[in-house]
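Before any comments, here is the structure.
Yeah, one chain of the complex is gone here, protein chain that is, but the others are all in their spots.
As written, the chain order gives the labels A and B, with residue 1 at the start of each chain.
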C-alpha cells in the first residue's frame, strides 16, 4: 500500500492511525525496524516534513536518506520520450526504480507549478513515482495532496474535539499571502475533514475557488459520513466555528491568469485572520505561516492557537504511517 | 586497505566480493557494525553512489556522514604551500586528517577537471586523501576510477553471464553527449572486464581515445587472465557482443583542445546506441543516462536492458566492500 491522498484507509482506518499516533505521543513504544531505509526526494524545501520524517525513522530504528535533486543530486527530466540534450542529466525513468531498489519506502515532495490545470491535476511527479517504484510511495506533499498533514490535522481535531468529529464546525479560510500558492493543503484539509463527517465551510474571496473535482469528492465523502461541505465568500462564518483553519491558495479558475489574480490579491489583505474574526475557535495552520499577513500575532500567540500541537503531531502521525508502510511484507 | 581502483584484490578477490554481494542480495544477513561511521565527501553530485552508500551503512548498522564542501562546508584549497588569501577557507592538509579522526572509513568523490592530462592522471584529490587519512579511503569516483561501479558491473556480468567471464564479449562503446565527460567509468569498465579475462572491444570515434597507460594496463591484465583488449573505430562490432556498455567520454588526446572536440562531437550523433545496433546483447550504462542522446528509449526500455539490475547491485556490492573496510582491525 502507498500513502498518497490520506483517505485510502477510510474514515475508521484514519481514526485507527490517529489512535496509534496519540498512543505513541502518550509514551507507547514505537515498533522496531532496524536496517530499514526510507528514501525521501525533496523537489521543494521542507522543515517540518523532513525533520519529523527523519525523527520518526530514528524512533523506529530505521534510516532516512534525504535527497534534493538539482542540489546534491542530478536534476531530473520528467517528460517521456524526450531527447535529453538540455541540462537535466537524469531521467525519472531510471531514478525512481533505482532509488526504490535501495529503500523500503520511497517518499517524495513535489509542489504544483500552477501553470497548467491539467498538469497539476495529473499530479505528474507523484504519479510517476507510483508507476515506477517497486516499494510503497509516501506523499510528502504533491500538487494536490498533503496526506501526512491531513493525518496530523485529524489527530489534532480528535485531541481537541473528541474522536467523533461528525458535525464539528470547521471553517477553512483563504488568507492573504505575497505569493501564489498551491492548493494541496486546503484540498487535504477539506477532504480529511469531510471524511470524518465534519461540518465544513470553505470561505474564500471570489476567484479563489478550489478545484471543483475535489470539492465534489469532499461533498460525497461528507454526505456518507453525516457531514456537510459548503462554500461561501462571507467571512462572518469564522465567528461560529469550532476550528478555523487558515491557508492561502491560488484559485483553481485562476490558471492562466495569475497576473490578474496577483492584482486581486493586493486588495484582499482584510482576509487576514484577526482576533475579532474567530471568537473562541481553535486556530490551525500547516506552517510555515506569514505572521501578520496570514494571521495576526495575537491569534498565533493566543490561547486558542493549536498550531504547535498540530505541528508536534506530525512526528507521531508519521510514525503511525511508517509502521504501516514498513510493516507490510516486502 | 583502501578501495581505490577496484582491482586491488585481484581477479579471485573481486569474485569473492561479487559472491558476497549476490548472497546479500539473496537474503544473507549483513555483518553488524554499530556505532561505526563512514564519512563521504562529495565534490560532485551523486544519486546512486550516495544513496546506495547510505543504504549500505543502514543495513550494516553503521552511520553515513555526507559532506559537500562549498555547499554545507567550507571550500577546500588543494595546492601545497599556497598563501590562502583567496576564497578557500580550509586546506585539505587539515580537513582530511580531521575527518579521518571522526570516522572509520573516509570516502570521496572528485571528478576529473579535464584541463590538464598530467593533473588528472595524478588523481590529485584521491591521492591527497590517501596521503593524509589515518583510516581506509573509499573511492566514490575519482579522475580515473570508479571502483564501486566496477564491482557492481562485474556482479552484473556474473549474474547474467556466469562466474567465469573469460572470453565473454564486451563492447565498451563511446556514445554522444552534450558535454565533455571524464573517463573514469570507461577506464573502470575496461579494467574490470580485463581483470576477469573478458574479450573487450573499445569502440570509439577517432580522437576519443582512452588513456594509453590505462589501455596498456588492461591489455596486460587481460593477457594474464586469458582475455583480450582491442580498440576499433568500427561500430559494427556491437552486433556480435554478449554485452554492450555505453558511455560518453572525452578523448585523452583531446586535452588542451576541448573546443575542437566539442565541434567534432556535434557530428557524432549516430554513435547513439539504437536497437538495430546491438542484436541480442545486454545493454549496460552506469547512469545517469541521457535518453535518446546516448541510447534510444527502445533499448533502455527493452528486454535486454540490464541497467536496473546493474544499479541495484550498487547497494549489495557497497555492503560487501564496507564489510571488508570496516572489518579490518582499526
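FYI, a contact is a pair of C-beta atoms (placed from the backbone, for glycine too) under 8 Å apart; a residue touches a chain by one contact, two chains touch by 3 or more.
Given the structure is predicted, the values throughout are model-derived calculations rather than measurements.
**Q** Out of A:4, A:84, A:112 or A:289, point to the residue that touches the absent chain in the complete complex.
**A** With A:4, A:84, A:112 or A:289 as choices, the missing chain is touched by A:289.
**Q** Using the definition of touch stated at the top, determine which of A:65, A:229 or A:315 touches the missing chain.
**A** Touching the chain that is not displayed is residue A:315.
**Q** Which subunit A residues touch the hidden chain?
**A** Answer for subunit A: residues 30, 42, 45-48, 50-52, 54-55, 57-59, 61, 66, 68, 71, 178, 287-293, 297, 300-301, 307-308, 311-312, 314-315 touch the chain left out.
**Q** Determine and list the subunit B residues touching the chain excluded from the picture.
**A** The list for subunit B reads 34-37, 39, 62-63, 65, 67, 69, 71-74, 77, 81-86, 89-91, 93-95, 97-99, 101-103.
Here is the rule we use: only the chains that are shown with their structure count from here on.
**Q** Just give me the whole-number Å value for how far the CA centre of subunit A lies from that of subunit B.
**A** 40
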